[in-house]
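Encoded as C-alpha cells, the structure appears first; notes follow it.
Of the protein chains in this complex, one is absent; all others appear in place.
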C-alpha cells in the first residue's frame, strides 16, 4: 500500500522538489508541516482582496477583513468544540499561548501552591512555568516519565501522590514531541479537576493530527500553533474557558483591547479582545481557518490512523538496523507519528547531515526537551515525524539511508 | 499631475476593485497599507519552496529557512541603519515591541522615577507605560500638545521642566497617527540623553513613509509594524541598542531562546533570540524584507515628498468645505500624509459610511487616541491617510464626496 | 447612495435633529449605560417606573446619527409599556434591523430596516435598547447627583 492518501501530495507544492539531487523526503513534521495550495491561496486572496485593518473600521474592506477574521475565530471554535468563539484568542503560537496563561494564572499563585507539569514537556511548556514559580514562590513539580527509553510514559501511579490540593495548575503536553507518547489527557484533566487544579494542555503536536474536543478532554486551557497543522507561520491559539479568560488580567496592552483610556488608566474589553492588543495577524487567522477546512475535508480520524500506521511501520523498519535505540512507547500503547532514535555511535547531527544527502529531512538534537534527554542519558536523538502526505515508500528510503549510515560509522 | 508614481498602482492587486459600484479609493493607510505583488510573491515562494522551521534544523529546507529568516533580519538592520543585526528582534508589531521594552525596562524602575511620554500617543505606546508605572510605582508624565486643533505639536518649551534627572525613559511617537504631526525625534532623543533618559520611538507611522536612520535619530529603542509599510500582517520589529537588549530580561520564554534548561531553571541566549521564544513568523519576516526592497526601490525620499504633497493638497481641498474642522499642523510645519477632520454636525461614523458608498475608505473614530480626542473636545474624527499609490484625483473624489455629505447633513 | 440617504432621510435625520426625551431625567429611579468600544458611542438611559410600567424615560450620550435617532425612537416606543412589552418590542426591533424585513404593523420602525444593509452599524441602532433593557432589570433607587 502506497499511502492512505495517495491523492494528497499534489496539494503540497513544497513536497515536489529535489534536495541534493534526490526527491525530498520530508520527515520533520514535528517541527513544522508544509502548506497545501488551499492555504497559500487563502493568504493570497486575503491580501489581494480583503486586506484591511480589523475591528475599528467601517468601510467595506475593513468590514470584510473583520468578518474574515471573526469567521476564522468561529472556525477554530468549531474545530476544537469550544462553546463560544470568545474562548478563542489568536496568538503567535503555542509558546505565546503558554506564556499568556502562565502569567495570567501566576497572578493568583502564592508560596505553598504547586504547579504540576511533567518530565516530557517541550521547553515552551516548561520554562514559562519555571518563571512563574520563581516570581510567585510557588513550587514546580514534575510527573516522572517511566522507562529507560521513556517507553513507560507518564507515571500515572505517582499522580496520586503528586495531585495534592496544593496543586493549582497542571500543565502537560497532549503528545510528546520527543517520545511520540499520547498522554491520557481526559483522564489527567479529570484527576486534576478532582483536586481543584486548573489544566493547561499543550496541543502543539496533537492539533491537526488527532480528533480533538476540548469538551471531551475537559481541559481549562489549550494551546497550539498553526504552522504545525498545515497553517501559516505566526499564528496560533490560546483556548480558555470563558469565565476563566474574563477573570484573567490582560498580558500585552495597547490598541484594540481597551474599552476606554484616559491619561490615568484604562479599562479592558472582555475576552478575546482583551488578549489581542495591537493589530492581529489577520492573514494568519484566515490561513489557519483554511488549514482547518483542509484537514477536516481529509478527516482527522483518517489522518490519525495514517500517522499511527506510518509510525508503527517506521519502528519496525528501524528496529532491523543494528545498534538502533528507539525511544518512546512500545507496540500496543497509544503512540503518535513521531519516532526518535539513537543510531549506535553516530551522533544525531551526523545522522541528520548524512540523511540530508539522501534528500531526507530529519531533525536532530534535544528537540527543546533538554531535561528529558539528560534523564534518558542522551545528548541528542534523531527524529522522524510524519503527516498526512508521507508514505511507506518514504520510510523505506529512510531505512535504507540509516542502514548505510550505520555501516559507515560502525565500519 | 496625476501622481508622483503613476506606475505603481498596477503593483498592488487590492487597489483594483470596486466598492459599492465605485472604484476603490483607499485612504486608510494609517491603519494598514496594501501589499505589492512582490511581497505576496515572496510569501508564496517561501511556502512553496523553503518552508521549514528555523534554527534547530540541519537539513536543507531548514537551513534555507534559517538563511531566509536571518537575511530578513540583516535587511531590516540595513533599512533602519542598525549597527548590528542582533539589534533586530522580530515581534508581531509595534504594540508587542512596546510591551517588551516597557516590561523589560520596568524591571529597573522604582517609585520616584519618571516615565515621560506625550499627549499624542497611540494607546499602544501609552497603556503599556501606564501598566509599568502602576507596577513599579514610577510616575507617568505627559508632554502637552499645543493648540485647540493640536496644530501646535508637542510643547517643546515644557520639555525643559519635564525632562528632569528623574526621567528614566522617554517614549514618544515619531508621527502622530491622529494629527499627522512629525515630531523632531532627533532633538527629543538628544535632550532626553542629556538627562540620562532612555528613548523609545514609536515609528509605526513613519516607517516606510520617511527616511529613517536610528543612528541619526540617536534613539535607544524603536518599534514598528510591517503591515503599515507594504508588509504582511503579524510581523514587526523591536530595535534596541545591543548592550541594552543584552542587559534586559526576556519577556516570553520557551523554545529557541534558551542556552540550556534543566528541571530547575534555564539560561538565556543573547539578543535577538532571547526575545524570540517559540517558532517565529518566518514567512512574515521574509515578506517584510521584500516590502523593504520594494520601498527602497521606489525611494523613501520620494515617498515622503509624495505623502506630504498629497496631504497638503487634501488640506487645501477639504478647507473649501463649509463647517470643516481640520486637525494637526498648519502649512509650513512638518506634517505627514495624515489628515483628520470633523465635518460640521455629521458624526465621523456617518461620514465614513457615506464615503464608503462612494468607494472611499476612510477611518472614523478615536484612532486609538482617546485621551487626546477628549482633550480636543471631539468624540471622534474622520481620517484620510495616504501612501505611495494614492493620487490627487483620489483626493478630488474625496472632496466631492465630503461636500455632498456636508450638504446632506446641513440640509 | 440611495439606500443610505433613504435610511437617514426618513426617521433618522428627524429623530437625530429633534430628539425626543433627550437629557437626564431627575426623577429617574433606574439608570443604565452602554458603550460601543468600536466607535466610542455611548448612551445612558433613565427610567421612572410606575409598578411594572415605564412612566418616564429619557436618554443621554453621544454617537452617530443612527445611534442618536434610534435612542430617541426607542424612548417613544417603550414609554407607557410594561417591562415585558418593552423587551418584546426590542426583540422585534432587533430582528428588523438585522434582517431588513418590513414590518406590517409597527410602521414607523420601517425606516430602521435599512440599517441591515450596513452590518457594522447594527450595533449603533441597538445600543440604547440594550441600555434600556439593562435599566429595566435594576432595582429602584433614587438618582445619584
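Per-chain residue numbering starts at 1, and chain names A, B and C are given in the order in which the chains are listed.
Operating definition for what follows: a contact is a pair of C-beta atoms (placed from the backbone, for glycine too) under 8 Å apart; a residue touches a chain by one contact, two chains touch by 3 or more.
Only a predicted model underlies this, so the values are computations on that prediction, with no experimental measurement involved.
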Chains in view that touch the one left out, judged over the entire complex: A, B
From B:18, B:83 or B:260, residue that would touch the chain that is not displayed: B:260
Given A:28, A:96, A:276 or A:358, the one touching the chain that is not displayed: A:358
Interface with the undisplayed chain - residues on subunit B: 55-56, 58, 63, 66, 258-260, 269
Hidden partner chain, residues of subunit A it touches: 346-350, 353-354, 357-358, 364-366, 370, 373, 379-380, 404, 408-409
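What we mean here is this: only the chains that are shown with their structure count from here on.
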Chain centroid nearest the full-protein CA centroid: B
Intercentroid distance (Cα basis), subunit C paired with subunit A, Å: 47
Approximate Å spacing (C-alpha centroids) for the pair subunit A, subunit B: 32
Overlap residues in subunit B, where contacts from two or more other chains coincide: 349, 353, 364-365, 370
Touching two or more other chains - residue numbers and ranges from subunit C: 38-39, 120-121
